[in-house]
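Some chains omitted; the rest stay in position.
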Amino acid sequence: MSEFDFSTTLGNAFFNTPIFTASGCASSGKELAQFFPLRDIGAVVTKSVMNKPRYGRPTPRMAETPSGMLNSIGLQGPGIEAFLANDIPWLVEQNSRIIISIAGETIEEYATLARKVRSVAGISAIEVNISCPNVENRGLVFACDPDASRRVIDGVRRTIGGELPIIAKLSPDVTNLPDIAKGVVESGADALALINTVLGMVINIETMRPHLGGNTGGLSGPAIRPVAVRAIYQVHAVMPEIPILGMGGVSSGRDALELIFAGASGVSVGTASFGNPHAAVDIQRELRDLLIAKGFPSLKSAVGYAHREADL
Amino acid sequence: MVKEVMSQINRSAAHIITTILANKRVGQYHQMVFGIGDLVKSCRPGNFVAINVGGDSSRMILRRAFAISRVSESASFGGTMELIVAPHGLGSKWLCSQIEGAEVDIVLPLGTAFGIPTSPVNALLVGGGYGSAPLFGLAEVLKARGCKVDMLLGASTSAKIYAPMEGKRSVNSLKIYTEDGTMGELGRVTEPIKVLIENKAIDVIYSCGPMGMLRAISELTTDTDVVHQCAVEEAMACGIGICMTCVLPVKGEDGQISMLRSCIDGPVMDGSQVQWHLVGQVPEVH
């Protein structure tokens, strides 16, 4: 079966294989490189970077929950300048495919970030994490506001021009996800990343207060996989031509396949890497074996397979 | 640069399936021995391991961190590693319930190690609860370098003191403190430290135990010449530097405070640089 085609595309970006890291779950890549060569997976999606350096949220920043975890990192990071100067050249040297994730507090900040990323060599795509509080609108998360979501993507699109594919990363914490998805696609997103974490909270029974320093946190891991599958399925149903980078609780090739059948063209592995540093390569191998065993000639032929007509 | 140091640190980290060779109750702890083969060569006092808990159908998705108590090589078992495990919550209790012969998925060795002085010094090793585990292995290394090694162990009660017989051979003195007086002196380990510092009896303190104890020792060594290397314990989701959950505010050489990952820039840190008063807070942005 050497002719099996495992490649995928997101917009005009081509990837040899479809398993990626998830933003914020691989830092800038170096740490995982202790465990496998980064070029073995589809791409490294870097931790969402903001314009200025950030301390992030106070600790505790995590709580384990049944089959999941909450995190409230608060986008700690070095800021875009230091990030582009220190982290990107190293990744490029590794021959890793790179997707840079950006995050902002204002529509302007996203555009500024896009301008700084635009001219960097060796980048395959830009992921726009819009699950951030909009300081100009009472801290309402961009991704929860159809209008703000569109304006962020619009600003990034204008700045970037036509070259670099834009992947808009959406939050599942909305009433009408297909609507938000349509909006950002109309504003120029080439692909969608689904899903970011689900808003959750844990109360510490000893202190009798919210456990996390930031009170609420993002729920990730296998617990949310059914939500991810549903989100991907819903969005693929209304826009089958828009590629989706799926994520949410994937920790085996079987899980990745579920997201692909639902409509994902690629799959990011997040929390699973915390429990297994080799998760991304393990999942990629298992997925390949499963697709071949089921007789698919290529990854692409399996994308959205669960939507086919009953009589096919 | 911090990044460069990091990329050195875990360079020998491996992800392996080990077999449990022994599991013995000692006071409130379990002394557990694992076969790790040649990896013993890469393990240094201060390093920790990250263990998968709960088995195939576990709802616990994150690894649990444990300090390496010591490693050794034997003719019959090859390289072995010992951990001292307190049955605390679901994950550690699961580990303690595993029997001889069971297989366990471990990533090791991880994190920074205690710095070993190049010339003989007077070293004080301070352990709280299971925090004493890595100190006996450290004592052996220090003794081999000609250091004078004194040890203070503390805990709330005698069953929480971990002090193995053979460990006592590698220290010049060992004093035990319990808060309920059920073993050794009544009180806390921090009390005698003040005197030792004032008497200039020690050059370096190595500590491992609850964060409150580490903080107290750091306060005692402030504005003294005593170096304080402490092994911190922050909740860790990944243990390998990719999640940013385990951060501590640490002042760098340039006076800037950074949120450093205690899994790769620690667990062993310079106690004088940790900004203990900012733990659980976010530094002001200037």
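Per-chain numbering from 1; labels A and B assigned in written order.
Convention: a contact is a pair of C-beta atoms (placed from the backbone, for glycine too) under 8 Å apart; a residue touches a chain by one contact, two chains touch by 3 or more.
Here the structure is a predicted model, which means the values were calculated and not measured.
Visitor: Give the stoichiometry of the complete complex as a formula in the chain labels shown, bearing in mind that each kind of chain is drawn only once.
Guide: The complete assembly in this structure file has composition A x2, B x2.
The rule is simple: only the chains that are shown with their structure count from here on.
Visitor: How big is the gap, in whole Å, between where the Cα atoms of subunit A centre and where those of subunit B centre?
Guide: Distance between chain centres, rounded to whole Å: 35 Å.
Visitor: If you look only at subunit B, which of its residues touch subunit A in the complex?
Guide: 3, 6-7, 10-11, 13, 15, 52, 59-63, 107, 234-235, 237-248, 259, 264, 279-283, 285
Visitor: For a test of understanding, state which residues of subunit A touch subunit B in their complex under the given definition.
Guide: Going through subunit A, the ones touching subunit B are 24-27, 30-32, 34-35, 47, 55-62, 64, 66-69, 71, 73-74, 76, 86, 213, 221-222, 251, 271-278.
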